[in-house]
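In this view, the complex is presented without one of its protein chains, the others remaining in place.
Moving on to subunit A:
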């Protein structure tokens, strides 16, 4: 936009341009119509500027050049007034939009709060014995909540199926069923655990802290937890005496398996410790006390992503341990092992229940 006779200054509030005291000269331009094209293009340019600066297009466009002749004959005041009205309309529109966005943000915050409260009250309704303090810090996005909700429902079904299978194993071992039928029961039992690991892997992607907390389990189960589940070598210690008698070869194989488990667990535990050190160091880097820490928190979060890998590795270790045991043992021994494992979990759950209901001395 380049015309010699008029100057525009930016208006403070809106960044639009207001013609200043060159009215006379502008008026002269119009009157002379020496170069009608310039005058028309000025009007169109100003109109375009207003169009670009305001949020809505609800105000009228100034007339295009085809109506130039009509405009050229109107007094300058009318154009001035029209411009002012447009500016005012644009300003009001922007303020309305700002208020609307503010309202949306507030509603969103309210929704997040409500979701958190809902989660807290579900915890307190005793879905788990001894619900965690972490309830208030659960993930707030819808995807996380639905991932966790799906897992919890799935786990309820899983436990029901587990109890059914335990009963079937018990009666199968007491009766004298065929090797083949027993094998089928053992395979189902193994697959059932593998299914749980798959479910855990899925929810770990949504919220790895949920898996680490073991919230879906009872308190005694959580007491023994190692990276989101049972420690394989501990389990071997508990179950092997239930599977006696073992052959010498089996004793050797189980011994080697236990040692390999322990070494693998040590490696993962130390890796976890390294992860904690790394996250802590990252989070604490730079000076603390000024209240600015967004980069540290962002970097720490990147490091924390590795936690998902560790949880998956721990479950992989559990799965491999079960798998190797099924190779070492006979069908009957494997059946007894699965039955013992099921009962051990029941005892842990009973312990949690007893503890929760046990009257204690008032403080």
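Here is the rule we go by: a residue touches a chain if its C-beta (ideal position, glycine included) is under 8 Å from a C-beta of that chain, and two chains touch if they have at least 3 such contacts; residues count from 1.
Here is the rule we go by: contacts and distances are computed from a predicted model.
Novice: Pick from "Calcium homeostasis modulator 3", "Glutamyl-tRNA(Gln) amidotransferase subunit A, mitochondrial", "Gamma-secretase subunit PEN-2" or "Glutaredoxin domain-containing protein" the UniProt protein name of the chain that isn't shown here.
Specialist: "Glutaredoxin domain-containing protein"
Novice: Looking beyond the chains shown, say which of A:116, A:188 or A:278 touches the absent one.
Specialist: A:278
Novice: Among A:107, A:146, A:256 or A:285, which one is in touch with the chain left out?
Specialist: Missing-chain contact among the listed residues: A:256.
Novice: Just to verify: which one of A:296, A:313 or A:330 makes contact with the chain not shown?
Specialist: A:313
Novice: On subunit A, where is the contact patch with the chain that was removed from view?
Specialist: Residues in contact with the chain left out: 253, 256-257, 260-261, 263-264, 266-268, 270-272, 274-275, 278, 303, 306, 309-310, 313, 316-317, 320-321, 324.
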